[in-house]
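Taking it in order: structure first as structure tokens, then the write-up.
Here the complex is missing one protein chain, while the rest keep their positions.
Going by the order they are written in, the chains are A and B; count residues from 1 in each one.
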Amino acid sequence: MSRPLRLSLGGAIDRKKPVNFQFNGRQLCGYKGDTLASALLANGIHLVSRSFKYHRPRGIFASGTEEPNALVQLEVGPRTLASHQATKIKLYEGLKAFSANCWPSPAFDLLGILGFFHRILPAGFYYKTFMWPRWGWKIYEYLIRHIAGLGYCPRQPDPDRYDHMNAHTDILIIGSGPSGLAAAIEASHSSARIIIVDENSKFGGRLLSDNSKINNKSGPDWAAQQESILASNPNVKMLRNTTAFGYYDHNLIGMIENLTGPITGVKDKKRQRLWKIRAKQVVLAQGAFERPLVFSDNDRPGVMLAGAIRTFLNKYAVIPGRRVALFVNNDDAYRTALDLNAHGVEVVVVIDLRKEATGVLPNRTISEGIEVVEDAAITGVIGKSHVKKIEVMMLSEDGKSVQGEKRFFDCDLIGISGGWNPAVHLHSHTNGKTVWRKDDGVFIPGKTLQNIISIGACSGNFSLQSCLKDGWTAGKKVVKLTGFSSKKTNSPKDTENIPEQPWRNIWIIPSNAPAGQNDKHFVDQQHDVTAADIQLAAREGYQSVEHTKRYTTLGMATDQGKTSNIPGHAILAEILGKEVSAIGTTTFRPPYTPVTIGALAGPYTGLLFAPIRRSPMHYWHESNGAIWEDVGEWKRPWYYPKRNESMRDAVARECLATRNSVGILDASTLGKIDIQGPDSAEFLNRIYTNNWENLEIGCCRYGIMLREDGMVMDDGVTSRLGKNHYLMTTTTGNAASVLAWLEEWSQTEWPTLKVYFTSVTEQYATITLSGPNARLLLEEFTNDIDLGGGAFPAMQYREGTVGGFRARVFRISFTGECAFEINVQASGGANLWANFVNAGEKYGITPYGTETMHVLRAEKGYIIVGQETDGTVTPYDLGMNWIISKNKDFIGRRSLNRPDTARDDRKQLVGLLPNDKTEILPEGGQIVSQLQATYPIPMIGHVTSSYHSPILGRSFALALIKGGKKRLGQTVHVPLVERTITCQVTSHLFYDKEGHRLNG
Amino acid sequence: MLVIECPWCGPRSEEEFTNGGEAHIKRPSKPSALSDEEWADYVFMRKNTKGIFLERWSHSSGCRRWFNAARNTITNEIAAIYHINEKPPKEIS
Partner (left out) sequence: MVETYKRKTPLANLGLEKVSPSEQKIGKSLLMTEIPYIAKVNLRGDPAKKIFLKGVKAALNIQLPKIPNTVSGKFSEVQAIWLGPDEWLLTGRSGAEAKLLKNLQKQTENMHVAITDITDSRTIMQLSGGPALSIIMKGCTLDLHPNVFKPGQCAQTILAKTNVIIHLLKFDKKIGPTLHIYVQNSFAEHLWLWLIDAAPT
């Protein structure tokens, strides 16, 4: 390397802090403050990746978020990130990056051959080609997947940690360029809360890239001064390295703050923070993206946006080329020529599309001895893997073709500028309209319902002076809108304030042949969409922008068409002979830039993934080997295997122990609702299907509640504790929704009923002792409750002392055995449980889990809401006619008489006994009445619960079958993939039909 | 994520609330007197308004009170919040 590509002075890099990094295995060096792109350029590397479809060599095209080409795979192993823009990666020590889409290397890519076959890869190629034969897709897909794609995902879990943060602010300013800074400074004179964010690590935006002067200070100096003023103000929060990715309802803005790079070995440091900021007023100062020109072979490495060249030169002190040609349609791009010239970089020529370039900046350029060719265009680029030479011709009168002699200029960098596009993305997220400004052909923000003020370049005011003025005015305005008062100040001023001449928009730059014939005019470089593709789509009848976008994939790559959308739309409009405004724009949707899944998940991973609810006895279960079942958010013991016991053996042991001696169950998770008030019974009457007026104090009753459509919603036992005092239990999963249901009816329909509800689910630990020895065991623990069957029959409740705790004891059984549900204060649950287990040792007391509970209740034909019911099942379907009162109204009653609900061929609950006692039907298995050779076989129902019953010594199941009540004794079949299980339809009561055990 | 102004607790994030669907649907006082069609209309039929929609919300993770809101279903603007037993403000209805 002859001369260094890094300037010895200037820029926002720290030359004292070299940073080592690797690119495609090459050891390289940059400086602190570099991006990967600037460091690569400083090392003379332009060629970064291959394109998505044609695998053409691609270089660094832009300097920021809009970069379509320079995509890399960052890092390896679990931290690897796909499709990251080299222009957005802050350089850090040890960084490892690899080119995307290249094999074996970007310079020599085997798939580059695809470019030679570009005729077979037109727009809509996939849709047209792979439609037949139909079986062929599997093969096509395999090949396409290997060729396409923009990198790969990590295979291991992400070892990094991410943070979340919510914030509220009066004023949120997005963007810290000249307009954002001016707005923040002005607003900061009030006492409003302000948050200002920028995606870069330094505030200043475009001021750091351009050679401008504000209030006689250089751009970077002025920005630094404002930044320090803001930093000293406690009302102002500054977020750097933070990208606002989405604008949501009611002024909620989602942002990602990058806290560290993906560096290994930084312990406990969180990598990114997801911000959710609720603002009263939002100032959008996102700036603008420079617009590329669509000319022949405009994708060659070495073609770069003119503004990006200034960024690399002024902000990173990098010379991106030695001999530079510029191809422009506006005055602003001449700043690039002037800046390059000032640093001694040769500017070979400026090709200007305009008939005349007579503005201040072009004149200054000419006066510095740089050749300016007016009314001309680049018609070809020579150099496949890097620009070597350009071909230039004069434009015809209408600018649609070229004429005259070809001229050639040697160069290694082409700076292009087709004007600027306001970044209206966040505005657009709010459903905000955009307005086409015909003069210069840009979309500017229009109406929005959110509290937004768009200012500066993102509102279409491109000059520095107007940005500053906009910011200052917006600052004043948002202070007023948020109800604060501001001070009298003056707007900052662009010291030079050079006037500029209008742009000339030519959407497809003509070349010798029609676009697409010999060469390619790229519009969307990341998705390899060319002007010819859009022309083809238009010829094939595509009229709407939205359709064309999907057909050609224009603007659908990870850069979301930041540079390509407007030229693409303009080209379509031109072909259709319409105004751009008439064909509309596509809607930008969040996210503005890609967001990692890790940031969205934040701390909610692993143990914190979702709240885990633990019962008071949780750790007894855990230390006694419980296998957990997730029931809602609760962890409930599923079964307690001993040593190498299988689940089936463990459940069988638990079942038999409970049937033969005593089992102990943690039922704390059941919902418990305390109901008080003189109208409690009336309220229960309206909610439950059965009668509640005649329930005596000290008694319990089972109830079913329906939704208004007549379908079962929940069930449980409610006990009368006092004159106006009831305790309702609900299923574990419905505890919250049943309470909400009661409150809803109470508040909205029956506000005059005097009744209050209070959740006491968490107040009590509930321990169920079940089995023939339950009474004997419990007797050891209480002196003041007579547990005798005569004194304390089933479905009654007593209060007293159990094991030293005040207790409510209910004789409620879900197993069919004599059972006691003992409720004590939650903090005492663990103690009482352990004492029961110790004292019950002589009876072989056995803790059982939900699986055993399910088997035992199914043997008794008891339903489980959510298992036997699915929102389409009435109590009649369940054979529970006895629970439906005929002489009162209740929620859902009228629906039971609807023709559909009263049909007698509805699915009804029955029992199933497989002919083979060892076969266990799969739950959800479909039932047919007859096997036949032709499909489909009519399905008559499904299996809802299915188990092996240790006490019956056989398998059994519950099922819902059409007209099931009439099918008792019939044979039905459950066809499975490999075999068919034949069963007999029976009653759904399998064990102790007379209920002697329960009442004993 | 909307900001909903609970009539008791003030502005809170939507995540604290539960939507209860269309407001002002009164449960018939004598369901048995209704035809199947009339009953089905009460149970199943709801408006699907484009524009201002009167709906019920419950501040389920807060004070657990039900209230009514007039929300524009196109823009999500909330034009009014009023108590559960109140009629919509005149300018809305």
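Rule of thumb we're sticking to: a residue touches a chain if its C-beta (ideal position, glycine included) is under 8 Å from a C-beta of that chain, and two chains touch if they have at least 3 such contacts.
None of these values were measured; they are calculated from a predicted model.
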*In the complete assembly, which of A:P18, A:G483, A:P678 or A:P922 touches the absent chain?*
A:P678
*Candidate in contact with the missing chain, chosen from A:M165, A:A582, A:M647 or A:L968*: A:M165
*So that we can see where the missing chain sits, which residues of chain B does it touch?*
1, 8-10, 12-13, 15-16, 61-65
*asked:* Need a quick check: the contact residues on chain A for the chain that isn't drawn.
replied: 163-168, 193, 268, 276, 278, 603-604, 607-608, 610-616, 618-619, 633-634, 669, 674, 676-678, 754, 756-764, 804-805, 825-831
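Definition applied: only the chains that are shown with their structure count from here on.
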*asked:* Quick check: how many Å separate the C-alpha centres of chain A and chain B?
replied: 28
*Could you please specify the touching residues of chain A with respect to chain B in the complex?*
248-250, 252, 276, 278, 431, 449, 708-709, 740, 743-744, 747-749, 751, 889, 893-895, 897-899
*Residues of chain B touching chain A in their complex?*
1-3, 13, 18, 20, 26-27, 30-32, 34, 36, 39-40, 42-44, 56, 58, 60, 64-66, 75-77, 84-85
